[in-house]
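Step one of this worksheet: look at the structure below.
The complex appears here minus one protein chain, its other protein chains still in place.
Each chain carries a letter (A and B) given by its place in the written order, and its residues are counted from 1.
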Amino acid sequence: MGLIMVTGGASSGKSEFAEKMALEYGGGSVLYIATSIPIDDEMKERIRRHRERRSEKWGIIEAFKGLKNIIISSEKKVILLDCLTVMITNFIMEKDLTGDNLLVDEINDLEGKISDEVDGIIEGALKRVGDTIIVTNEIGMGLVPEYKLGRIFRDIAGRMNMKIAEAAEVVYLTVSGIPIKIKGC
Amino acid sequence: MGLIMVTGGASSGKSEFAEKMALEYGGGSVLYIATSIPIDDEMKERIRRHRERRSEKWGIIEAFKGLKNIIISSEKKVILLDCLTVMITNFIMEKDLTGDNLLVDEINDLEGKISDEVDGIIEGALKRVGDTIIVTNEIGMGLVPEYKLGRIFRDIAGRMNMKIAEAAEVVYLTVSGIPIKIKGC
Partner (left out) sequence: MGLIMVTGGASSGKSEFAEKMALEYGGGSVLYIATSIPIDDEMKERIRRHRERRSEKWGIIEAFKGLKNIIISSEKKVILLDCLTVMITNFIMEKDLTGDNLLVDEINDLEGKISDEVDGIIEGALKRVGDTIIVTNEIGMGLVPEYKLGRIFRDIAGRMNMKIAEAAEVVYLTVSGIPIKIKGC
């Protein structure tokens, strides 16, 4: 049924807000899809902070691919996907791209794969009975990155955000912990 | 007559939104002022994506200086300038500044020149009968740049955005493809 998007800057309260919503709508019946893979201490600390806030009853899946099937087949009231930007990062890291010598065709091919995954997420979310909350990041309001891969990532992430926002019923932008409804009523 | 500003992060849908507005208000009678100069493959790809979306009937001028006269003398219903931030970049690149050894006077001199150009754009837009849509970027919501030229650029771009916004009748901020009206009614 409902697709809800929560976007915002780093440490702007987007995950906290999305988790509160998930708890309110789903109670203990929530599937949390974590797209990040803990590879170092910093990441583990980040994930620990996230984990502390979540209900123990929630189901958890760590994945960043094939999410359409996971979303469709879940019988939880609410699905909370946190977050889209890390999912995109994983797609890019998987290809082990260095950036500087990337050809236009390779970039478009990579974006095509990510775009297919995002289309699947949207399709899955719209087919479900329960709500699907997708957390993502605003990353395009700084200076132009000096390195090519940064610019490519920024553009792809921005375009994927637009796709989700277009399909979503409600979109929130969090600023300093304040959720601002920018789409829906 | 009307000056409309569209600002937003990278790949946040600001150009798409501005182009839709231009088409709606001007139909085929639009002058598109492109401030960016294609110097490499990446830029060409970026410009190609832009071009694909535009009407073939629109007039196109590639320029980032002397825009006041271009704006005043055009008889098109709508002028769409995309974008202010690249215009500022070109002013900076033209002076071939390295940044680190820049003196305060040189910086203020550079900002003075850019400021004069922006004043001219505003004056031209307010004198015209038709609408003028100016696209620009939010670039100040990341960390402080490590290099001096980045900080200077960020400050100048921010101050020019403020000038345009103050003169504009309507200002939109696009976030994930959603235009949020932040000034005007």
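Quick note on the criterion: a residue touches a chain if its C-beta (ideal position, glycine included) is under 8 Å from a C-beta of that chain, and two chains touch if they have at least 3 such contacts.
Fair warning: this is a prediction, and the values are worked out from it, not measured in the lab.
Of B:D41, B:E62, B:E94 or B:D155, it is B:D155 that touches the chain left out of the display. When the whole complex is considered, the residue among B:V129, B:L143 or B:C185 that touches the unshown chain is B:L143. The chain not displayed touches chain B at residues 5, 7, 9, 104, 136, 138-144, 148, 151, 154-159, 161-162, 164-166, 171, 173, 182-183. Contact between chain A and the absent chain runs through residues 8-13, 41-42, 45, 138-143, 145, 150, 153-154, 175-178, 180.
Operating definition for what follows: only the chains that are shown with their structure count from here on.
The rotation that brings the Cα trace of chain A onto that of chain B spans 120°, given to the nearest 5.
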